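Note that one protein chain of the assembly has been removed; the remaining protein chains are unaltered in position.
And then chain A:
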Amino acid sequence: MIAVFLAQWQKEKRSPYAILLFIALGIMLTIVFGMGAAKKMSYAVYAGDGLEAPQAAEWVRLLNREGKFEFRLIEEERALRDVREGRAELAVKLMAEDYRIVMAADNPANREVEELVRTVYNEELQLRAAAASADDPQQYLEDVERRLRQPPLALEIEAADGGEPVRNDMSLQLLFAFTLYTVIMTVGYKVNAVMEERSSGVWDRMILSPLRKTEIYLGHMGYSFCIGMTHIAVALALFRYVFGFPIGDRYGMLLVVAAIYTIALVAVGMLLTGLTRTPEQFGIVLQIAAAAMPLLGGAYWPPGTVTNPIILAVSEFVPLTHAMEAMKGIALQQYGPAELAAPLAKLLLIAVLCMGVGINMVERRSH
(Lines give C-alpha, C1' and ligand atoms only; values in the text may rest on other atoms or scores of the structure.)
Protein backbone atom coordinates (compact mmCIF):
# COMPACT_ATOMS: atom_id res chain seq x y z
CA MET A 1 0.00 0.00 0.00
CA ILE A 2 2.81 2.37 0.90
CA ALA A 3 4.49 1.61 -2.43
CA VAL A 4 1.32 2.58 -4.30
CA PHE A 5 1.04 5.78 -2.28
CA LEU A 6 4.69 6.68 -2.78
CA ALA A 7 4.58 6.14 -6.53
CA GLN A 8 1.73 8.64 -6.77
CA TRP A 9 3.66 11.09 -4.63
CA GLN A 10 6.73 10.77 -6.83
CA LYS A 11 4.62 11.55 -9.88
CA GLU A 12 3.24 14.57 -8.03
CA LYS A 13 6.67 15.90 -7.19
CA ARG A 14 7.55 15.82 -10.88
CA SER A 15 4.53 17.87 -11.86
CA PRO A 16 2.78 19.56 -8.96
CA TYR A 17 1.41 22.25 -11.24
CA ALA A 18 -2.12 20.90 -11.61
CA ILE A 19 -2.89 20.93 -7.92
CA LEU A 20 -1.18 24.29 -7.36
CA LEU A 21 -3.22 25.66 -10.21
CA PHE A 22 -6.49 24.44 -8.70
CA ILE A 23 -5.66 25.92 -5.30
CA ALA A 24 -4.73 29.22 -6.92
CA LEU A 25 -7.91 29.14 -9.00
CA GLY A 26 -10.07 28.68 -5.90
CA ILE A 27 -8.37 31.58 -4.17
CA MET A 28 -8.59 33.82 -7.21
CA LEU A 29 -12.28 33.13 -7.75
CA THR A 30 -12.96 33.85 -4.09
CA ILE A 31 -11.03 37.10 -4.16
CA VAL A 32 -12.63 38.33 -7.37
CA PHE A 33 -16.20 37.35 -6.59
CA GLY A 34 -16.11 37.10 -2.81
CA MET A 35 -14.71 40.61 -2.38
CA GLY A 36 -17.27 41.82 -4.89
CA ALA A 37 -20.04 40.31 -2.84
CA ALA A 38 -18.71 41.90 0.32
CA LYS A 39 -18.75 45.38 -1.20
CA LYS A 40 -21.97 47.36 -0.79
CA MET A 41 -23.99 47.50 -3.99
CA SER A 42 -24.57 51.01 -5.22
CA TYR A 43 -27.70 52.22 -7.02
CA ALA A 44 -28.69 55.40 -8.77
CA VAL A 45 -31.70 57.49 -7.79
CA TYR A 46 -33.05 60.59 -9.50
CA ALA A 47 -35.61 63.22 -8.67
CA GLY A 48 -38.78 62.99 -10.75
CA ASP A 49 -42.04 64.91 -11.14
CA GLY A 50 -40.60 68.21 -10.03
CA LEU A 51 -39.30 66.99 -6.70
CA GLU A 52 -37.22 69.73 -5.11
CA ALA A 53 -33.55 69.11 -4.52
CA PRO A 54 -33.68 69.34 -0.69
CA GLN A 55 -36.58 66.88 -0.58
CA ALA A 56 -34.77 64.48 -2.87
CA ALA A 57 -31.66 64.72 -0.70
CA GLU A 58 -33.80 63.95 2.35
CA TRP A 59 -35.13 60.75 0.71
CA VAL A 60 -31.59 59.70 -0.19
CA ARG A 61 -30.52 60.23 3.40
CA LEU A 62 -33.39 58.04 4.61
CA LEU A 63 -32.62 55.32 2.07
CA ASN A 64 -28.96 55.29 3.02
CA ARG A 65 -29.75 55.24 6.72
CA GLU A 66 -30.45 51.51 6.49
CA GLY A 67 -26.85 50.97 5.42
CA LYS A 68 -27.67 47.94 3.32
CA PHE A 69 -27.09 49.54 -0.05
CA GLU A 70 -25.60 52.78 -1.24
CA PHE A 71 -27.91 55.18 -3.12
CA ARG A 72 -26.51 58.02 -5.20
CA LEU A 73 -28.52 60.93 -6.54
CA ILE A 74 -27.78 61.61 -10.22
CA GLU A 75 -29.37 63.17 -13.28
CA GLU A 76 -32.55 61.51 -14.52
CA GLU A 77 -31.27 61.29 -18.05
CA ARG A 78 -28.04 59.55 -17.08
CA ALA A 79 -29.74 57.15 -14.67
CA LEU A 80 -32.19 56.02 -17.32
CA ARG A 81 -29.50 55.71 -19.97
CA ASP A 82 -27.37 53.55 -17.66
CA VAL A 83 -30.23 51.13 -17.15
CA ARG A 84 -31.12 51.12 -20.83
CA GLU A 85 -27.54 50.43 -21.87
CA GLY A 86 -26.95 47.75 -19.24
CA ARG A 87 -24.48 49.68 -17.10
CA ALA A 88 -26.86 49.65 -14.15
CA GLU A 89 -29.28 47.05 -12.85
CA LEU A 90 -31.88 49.58 -11.84
CA ALA A 91 -32.65 53.20 -11.05
CA VAL A 92 -35.06 54.61 -8.48
CA LYS A 93 -37.27 57.54 -9.37
CA LEU A 94 -38.03 59.59 -6.26
CA MET A 95 -41.28 61.53 -5.99
CA ALA A 96 -42.70 63.58 -3.16
CA GLU A 97 -44.85 60.80 -1.75
CA ASP A 98 -44.15 57.86 -4.01
CA TYR A 99 -41.42 56.17 -6.00
CA ARG A 100 -40.90 54.12 -9.16
CA ILE A 101 -38.19 51.58 -9.88
CA VAL A 102 -36.89 51.15 -13.38
CA MET A 103 -35.14 47.79 -13.65
CA ALA A 104 -33.44 45.93 -16.42
CA ALA A 105 -34.39 42.51 -15.10
CA ASP A 106 -36.44 41.03 -12.33
CA ASN A 107 -34.04 39.15 -10.08
CA PRO A 108 -33.68 38.45 -6.37
CA ALA A 109 -31.10 41.17 -5.85
CA ASN A 110 -33.29 43.82 -7.49
CA ARG A 111 -36.29 42.70 -5.51
CA GLU A 112 -34.31 43.21 -2.34
CA VAL A 113 -33.68 46.82 -3.32
CA GLU A 114 -37.34 47.39 -4.05
CA GLU A 115 -38.27 45.92 -0.69
CA LEU A 116 -36.00 48.36 1.07
CA VAL A 117 -37.26 51.39 -0.82
CA ARG A 118 -40.86 50.42 -0.10
CA THR A 119 -40.20 50.01 3.61
CA VAL A 120 -38.44 53.33 3.89
CA TYR A 121 -41.25 55.16 2.04
CA ASN A 122 -43.97 53.46 4.08
CA GLU A 123 -42.43 54.26 7.41
CA GLU A 124 -41.65 57.82 6.53
CA LEU A 125 -45.07 58.55 5.08
CA GLN A 126 -46.80 56.99 8.09
CA LEU A 127 -44.67 59.06 10.37
CA ARG A 128 -45.52 62.21 8.47
CA ALA A 129 -49.21 61.41 8.57
CA ALA A 130 -49.08 60.92 12.30
CA ALA A 131 -47.12 64.12 12.70
CA ALA A 132 -49.64 66.06 10.63
CA SER A 133 -52.42 65.17 13.04
CA ALA A 134 -50.37 66.12 16.07
CA ASP A 135 -50.55 69.58 17.67
CA ASP A 136 -47.00 70.49 16.92
CA PRO A 137 -45.74 68.46 13.95
CA GLN A 138 -42.17 69.68 14.26
CA GLN A 139 -42.01 68.75 17.94
CA TYR A 140 -43.59 65.36 17.21
CA LEU A 141 -41.04 64.42 14.62
CA GLU A 142 -38.20 65.37 16.90
CA ASP A 143 -39.69 63.28 19.68
CA VAL A 144 -39.94 60.25 17.44
CA GLU A 145 -36.40 60.72 16.28
CA ARG A 146 -35.16 60.90 19.84
CA ARG A 147 -37.14 57.90 21.02
CA LEU A 148 -35.94 55.82 18.13
CA ARG A 149 -32.40 56.54 19.19
CA GLN A 150 -33.09 55.44 22.75
CA PRO A 151 -35.81 52.87 22.45
CA PRO A 152 -37.51 52.02 25.73
CA LEU A 153 -38.02 48.54 24.27
CA ALA A 154 -35.37 46.97 22.05
CA LEU A 155 -36.92 45.08 19.20
CA GLU A 156 -35.28 41.90 18.11
CA ILE A 157 -35.86 40.24 14.82
CA GLU A 158 -36.75 36.60 15.05
CA ALA A 159 -37.16 33.96 12.41
CA ALA A 160 -40.58 32.36 12.01
CA ASP A 161 -39.61 29.37 14.13
CA GLY A 162 -38.50 31.57 16.97
CA GLY A 163 -34.80 30.94 16.46
CA GLU A 164 -32.20 33.40 15.40
CA PRO A 165 -32.64 34.52 11.83
CA VAL A 166 -30.25 32.91 9.36
CA ARG A 167 -27.51 35.36 8.74
CA ASN A 168 -25.67 34.96 5.52
CA ASP A 169 -22.46 36.42 4.33
CA MET A 170 -22.14 36.11 0.60
CA SER A 171 -18.38 36.52 0.54
CA LEU A 172 -17.88 33.69 3.03
CA GLN A 173 -20.35 31.53 1.18
CA LEU A 174 -18.46 32.05 -2.06
CA LEU A 175 -15.18 31.35 -0.32
CA PHE A 176 -16.45 27.94 0.73
CA ALA A 177 -18.16 27.33 -2.59
CA PHE A 178 -15.06 27.98 -4.70
CA THR A 179 -12.80 26.05 -2.37
CA LEU A 180 -15.10 23.05 -2.32
CA TYR A 181 -15.55 23.29 -6.08
CA THR A 182 -11.87 23.39 -6.97
CA VAL A 183 -11.09 20.53 -4.63
CA ILE A 184 -13.50 18.37 -6.66
CA MET A 185 -11.15 18.80 -9.59
CA THR A 186 -8.05 18.12 -7.50
CA VAL A 187 -9.43 14.92 -6.00
CA GLY A 188 -11.00 13.82 -9.29
CA TYR A 189 -7.73 14.07 -11.18
CA LYS A 190 -5.97 12.09 -8.48
CA VAL A 191 -8.57 9.31 -8.51
CA ASN A 192 -8.26 9.22 -12.30
CA ALA A 193 -4.84 7.62 -11.75
CA VAL A 194 -6.73 4.37 -11.15
CA MET A 195 -8.14 4.52 -14.65
CA GLU A 196 -4.81 5.57 -16.14
CA GLU A 197 -3.05 2.63 -14.55
CA ARG A 198 -5.73 0.25 -15.68
CA SER A 199 -5.30 1.36 -19.25
CA SER A 200 -1.51 1.49 -19.17
CA GLY A 201 -1.28 -2.02 -17.72
CA VAL A 202 0.44 -0.98 -14.48
CA TRP A 203 -2.72 -2.09 -12.71
CA ASP A 204 -2.41 -5.63 -14.09
CA ARG A 205 1.17 -5.72 -12.91
CA MET A 206 0.02 -4.82 -9.41
CA ILE A 207 -2.71 -7.48 -9.57
CA LEU A 208 -0.08 -10.10 -10.45
CA SER A 209 2.15 -8.98 -7.58
CA PRO A 210 1.70 -10.09 -3.97
CA LEU A 211 -0.11 -6.80 -3.27
CA ARG A 212 -3.64 -7.34 -2.08
CA LYS A 213 -6.41 -5.59 -3.95
CA THR A 214 -7.46 -3.66 -0.86
CA GLU A 215 -3.90 -2.34 -0.62
CA ILE A 216 -4.03 -1.11 -4.20
CA TYR A 217 -7.33 0.66 -3.67
CA LEU A 218 -6.35 2.05 -0.27
CA GLY A 219 -3.04 3.30 -1.62
CA HIS A 220 -4.77 5.20 -4.39
CA MET A 221 -7.70 6.47 -2.35
CA GLY A 222 -5.51 7.38 0.59
CA TYR A 223 -3.33 9.42 -1.70
CA SER A 224 -6.25 11.23 -3.33
CA PHE A 225 -7.62 11.95 0.14
CA CYS A 226 -4.36 13.44 1.38
CA ILE A 227 -4.04 15.70 -1.63
CA GLY A 228 -7.66 16.84 -1.32
CA MET A 229 -7.24 17.56 2.38
CA THR A 230 -4.03 19.46 1.79
CA HIS A 231 -5.78 21.56 -0.82
CA ILE A 232 -8.62 22.56 1.52
CA ALA A 233 -6.37 23.09 4.53
CA VAL A 234 -3.99 25.30 2.58
CA ALA A 235 -6.80 27.29 0.98
CA LEU A 236 -8.63 27.90 4.27
CA ALA A 237 -5.41 28.77 6.08
CA LEU A 238 -4.49 31.29 3.38
CA PHE A 239 -7.95 32.85 3.52
CA ARG A 240 -7.86 33.14 7.26
CA TYR A 241 -4.29 34.11 8.01
CA VAL A 242 -3.12 35.83 4.83
CA PHE A 243 -6.24 37.42 3.36
CA GLY A 244 -8.03 37.86 6.67
CA PHE A 245 -11.44 36.45 5.77
CA PRO A 246 -13.56 36.06 8.90
CA ILE A 247 -14.02 32.30 8.76
CA GLY A 248 -14.26 32.08 12.55
CA ASP A 249 -12.05 30.46 15.11
CA ARG A 250 -13.18 26.93 14.50
CA TYR A 251 -10.62 26.08 11.85
CA GLY A 252 -10.31 22.57 13.32
CA MET A 253 -14.03 21.90 12.97
CA LEU A 254 -13.87 23.10 9.37
CA LEU A 255 -11.10 20.60 8.74
CA VAL A 256 -13.23 17.78 10.14
CA VAL A 257 -15.96 18.68 7.67
CA ALA A 258 -13.33 18.98 4.93
CA ALA A 259 -12.05 15.49 5.72
CA ILE A 260 -15.47 13.89 5.48
CA TYR A 261 -16.25 15.88 2.34
CA THR A 262 -12.97 14.74 0.76
CA ILE A 263 -13.77 11.10 1.57
CA ALA A 264 -17.10 11.59 -0.18
CA LEU A 265 -15.32 13.11 -3.21
CA VAL A 266 -12.90 10.18 -3.43
CA ALA A 267 -15.92 7.87 -3.37
CA VAL A 268 -17.66 9.84 -6.12
CA GLY A 269 -14.40 9.60 -8.09
CA MET A 270 -14.47 5.82 -7.72
CA LEU A 271 -18.04 5.80 -8.95
CA LEU A 272 -17.02 7.78 -12.04
CA THR A 273 -14.16 5.33 -12.58
CA GLY A 274 -16.72 2.54 -12.58
CA LEU A 275 -18.98 4.39 -14.99
CA THR A 276 -16.40 5.41 -17.60
CA ARG A 277 -14.03 3.45 -19.79
CA THR A 278 -10.98 5.62 -20.43
CA PRO A 279 -9.05 8.30 -18.55
CA GLU A 280 -10.20 10.82 -21.16
CA GLN A 281 -13.86 9.95 -20.63
CA PHE A 282 -13.32 10.22 -16.91
CA GLY A 283 -11.83 13.69 -17.34
CA ILE A 284 -14.82 14.91 -19.31
CA VAL A 285 -17.42 13.46 -16.95
CA LEU A 286 -15.49 14.86 -13.99
CA GLN A 287 -15.56 18.38 -15.39
CA ILE A 288 -19.29 18.19 -16.03
CA ALA A 289 -19.96 16.77 -12.57
CA ALA A 290 -17.69 19.32 -10.89
CA ALA A 291 -19.37 22.21 -12.68
CA ALA A 292 -22.86 20.88 -11.96
CA MET A 293 -22.38 20.22 -8.24
CA PRO A 294 -22.22 23.83 -7.01
CA LEU A 295 -24.98 24.86 -9.42
CA LEU A 296 -27.29 22.13 -8.16
CA GLY A 297 -26.38 22.87 -4.57
CA GLY A 298 -27.09 26.59 -5.07
CA ALA A 299 -23.63 27.38 -3.78
CA TYR A 300 -23.25 30.60 -5.76
CA TRP A 301 -26.52 32.29 -4.78
CA PRO A 302 -28.03 33.55 -1.55
CA PRO A 303 -29.84 30.80 0.36
CA GLY A 304 -33.39 30.23 -0.77
CA THR A 305 -32.71 31.29 -4.36
CA VAL A 306 -33.15 27.78 -5.69
CA THR A 307 -36.72 26.69 -5.18
CA ASN A 308 -37.25 24.08 -7.87
CA PRO A 309 -38.16 20.92 -5.93
CA ILE A 310 -36.43 18.62 -8.43
CA ILE A 311 -33.14 20.51 -8.21
CA LEU A 312 -33.43 20.60 -4.44
CA ALA A 313 -33.99 16.84 -4.37
CA VAL A 314 -31.03 16.19 -6.65
CA SER A 315 -28.82 18.48 -4.59
CA GLU A 316 -29.33 16.14 -1.64
CA PHE A 317 -27.10 13.65 -3.48
CA VAL A 318 -24.39 16.24 -4.07
CA PRO A 319 -21.64 16.19 -1.41
CA LEU A 320 -20.97 19.89 -1.90
CA THR A 321 -24.48 20.81 -0.68
CA HIS A 322 -23.94 19.21 2.70
CA ALA A 323 -20.36 20.36 3.08
CA MET A 324 -21.49 23.94 2.36
CA GLU A 325 -24.22 23.71 4.93
CA ALA A 326 -21.85 22.36 7.56
CA MET A 327 -19.08 24.87 6.86
CA LYS A 328 -21.40 27.87 6.79
CA GLY A 329 -22.97 26.59 9.97
CA ILE A 330 -19.60 26.46 11.65
CA ALA A 331 -18.35 29.82 10.44
CA LEU A 332 -21.53 31.87 10.71
CA GLN A 333 -23.99 30.20 13.03
CA GLN A 334 -22.07 28.45 15.79
CA TYR A 335 -23.28 25.02 14.68
CA GLY A 336 -22.55 22.42 17.35
CA PRO A 337 -22.25 18.66 17.01
CA ALA A 338 -26.02 18.25 17.03
CA GLU A 339 -26.52 20.51 14.02
CA LEU A 340 -23.52 19.08 12.18
CA ALA A 341 -24.67 15.50 12.60
CA ALA A 342 -27.19 15.60 9.77
CA PRO A 343 -25.01 17.02 6.96
CA LEU A 344 -22.01 14.90 7.99
CA ALA A 345 -24.09 11.74 8.15
CA LYS A 346 -25.40 12.47 4.67
CA LEU A 347 -21.85 12.96 3.41
CA LEU A 348 -20.78 9.64 4.88
CA LEU A 349 -23.79 7.92 3.38
CA ILE A 350 -22.93 9.29 -0.06
CA ALA A 351 -19.33 8.13 0.49
CA VAL A 352 -20.29 4.58 1.43
CA LEU A 353 -22.77 4.21 -1.43
CA CYS A 354 -20.54 5.62 -4.16
CA MET A 355 -17.49 3.72 -2.99
CA GLY A 356 -19.39 0.41 -2.83
CA VAL A 357 -21.04 0.76 -6.20
CA GLY A 358 -17.94 2.27 -7.82
CA ILE A 359 -15.44 -0.39 -6.77
CA ASN A 360 -17.91 -3.09 -7.64
CA MET A 361 -18.26 -1.72 -11.16
CA VAL A 362 -14.50 -1.32 -11.57
CA GLU A 363 -14.00 -4.94 -10.54
CA ARG A 364 -16.71 -6.21 -12.81
CA ARG A 365 -15.17 -4.37 -15.75
CA SER A 366 -12.00 -6.43 -15.46
CA HIS A 367 -13.78 -9.64 -16.52
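Rule of thumb we're sticking to: a contact is a pair of C-beta atoms (placed from the backbone, for glycine too) under 8 Å apart; a residue touches a chain by one contact, two chains touch by 3 or more; residues count from 1.
The rule is simple: contacts and distances are computed from a predicted model.
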Task: Name of the absent chain as recorded in UniProt (options "Fe-S cluster assembly protein SufD", "ABC transporter ATP-binding protein", "2-oxoacid:acceptor oxidoreductase subunit alpha" or "Phosphate transport system permease protein") - done: "ABC transporter ATP-binding protein"
- [ ] Have a look at A:N107, A:Q126, A:S209 or A:N308 and name the one touching the chain we're not showing.
- [x] A:S209
Task: Absent-chain contact - pick from A:S15, A:S133 or A:T307 - done: A:S15
- [ ] Could I get the residues of chain A that touch the absent chain, sorted low to high?
- [x] 2-4, 6-7, 10-11, 14-15, 200-202, 204-211, 366-367
